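Removed: one protein chain of the complex. Kept in place: all other protein chains.
So, chain A:
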């Protein structure tokens, strides 16, 4: 039904379009306010839906993304999240007590702050009356935080949401072995010396071997890099193509950084250290240098190397999301609408990183758009090989028919519109925080470069994926 409606919208002449909207949404107080400026943009329709609240992102920020083990290494995750929240408060001047709900995404949890959203919000001076929860969905955790917020606003539960994400890979929980933990827990319960001694007698030296977390699938025990290498091989993506793509990402990121386009970055004064103002993982190299690296996962002949993979990153991001009428009532000039979104999932072994391929046609269909309508693509770059494999999959009728149950391919995104300000390969990828970066990059690019629609897409561990349409807010 929706698609039929939107389709008619699309073919109507501009003048009657707004008249129709009026009739469909007569109760919306904001449509009048919106109508005037919107008419000035390109002739593309807006994705507003009847009987649905328009949801906007007022603004979003992130602290600089740093390679793990650098300036943030002595902090805790909630410190980073706090800094992002403070940056957001500073940027938007939002009164803390109007925030209805705070949601953060994170992947590797610090056990002391398992609800890191709450700890960070309290520390950042938000009202202790504002509830907060933490979500996790691997690399699309921040996306999940945002869309959870969208759900709260769309259903009328909330008007103002702060969504964000955080990851601190400099410190990860390394646990005692299960045997050691069991012994320690039993020791807790032991009352007499005899009981304790008998427990100690069961101690073996191998109890001390620690359990390390790995970026590996629980279901398949395969590390993500290994899977990416296999994926690249399955789609016959060459090492050189991967290196070239990685170089492109770094070069574009460098350019964007130099030109000051990464306006979502807010400085962070790290206690006891200098103020961090810039992402520090951007390092354009040369193809010759990159070609020298040995494969990191499938040795000795694989194609995924340290240079064409995203690196371990510390960072946090936060966004202020509101119902459009609320934002306008408060006098904000929103940056973008957050429109249709989808989550997808597929085989976690052989299609682990193909989320964007599955999610893109679905979200476009839902929004009634085609690839040609998209002006800014922001895809999460886990590995060069993963991005290029997704391009090939999106461009393959065979894959669409045999694995996605679609009649035709969706087509691969034009490179000139794709991750123009760098991506996760160069800017870094703090697992839980990347989603917000992608949305803000899309929103900021639409403002800067012109254009109406941005498409955000990402893959995630577990064989899951996500895509969302970001629509420029009329200037």
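Here is the rule we go by: a residue touches a chain if its C-beta (ideal position, glycine included) is under 8 Å from a C-beta of that chain, and two chains touch if they have at least 3 such contacts; residues count from 1.
As a convention for this text, contacts and distances are computed from a predicted model.
Enquirer: According to UniProt, what is the chain that's been left out of this complex called? Choose from "6-phosphofructo-2-kinase domain-containing protein", "Trifunctional enzyme subunit alpha, mitochondrial", "NADH-quinone oxidoreductase subunit D domain-containing protein" or "Calcineurin like EF-hand protein 1".
Expert: "Trifunctional enzyme subunit alpha, mitochondrial"
Enquirer: Specify the residue from the set A:215, A:233, A:293 or A:330 that touches the hidden chain.
Expert: A:233
Enquirer: So one chain is hidden, and I want to know which residue out of A:70, A:127, A:177 or A:220 touches that hidden chain in the complete assembly.
Expert: Considering all chains, including the one not shown, the answer is A:220.
Enquirer: So one chain is hidden, and I want to know which residue out of A:389, A:410 or A:461 touches that hidden chain in the complete assembly.
Expert: Here the residue in touch with the unshown chain is A:389.
Enquirer: Tell me which of A:249, A:305 or A:351 is the one touching the absent chain.
Expert: Residue touching the chain left out of view: A:351.
Enquirer: Write the list of chain A residues that the hidden chain touches.
Expert: Here the touching residues of chain A are 218-221, 226, 229-231, 233-236, 298, 301, 347, 349-351, 389, 392-393, 396, 398-399, 402-403.
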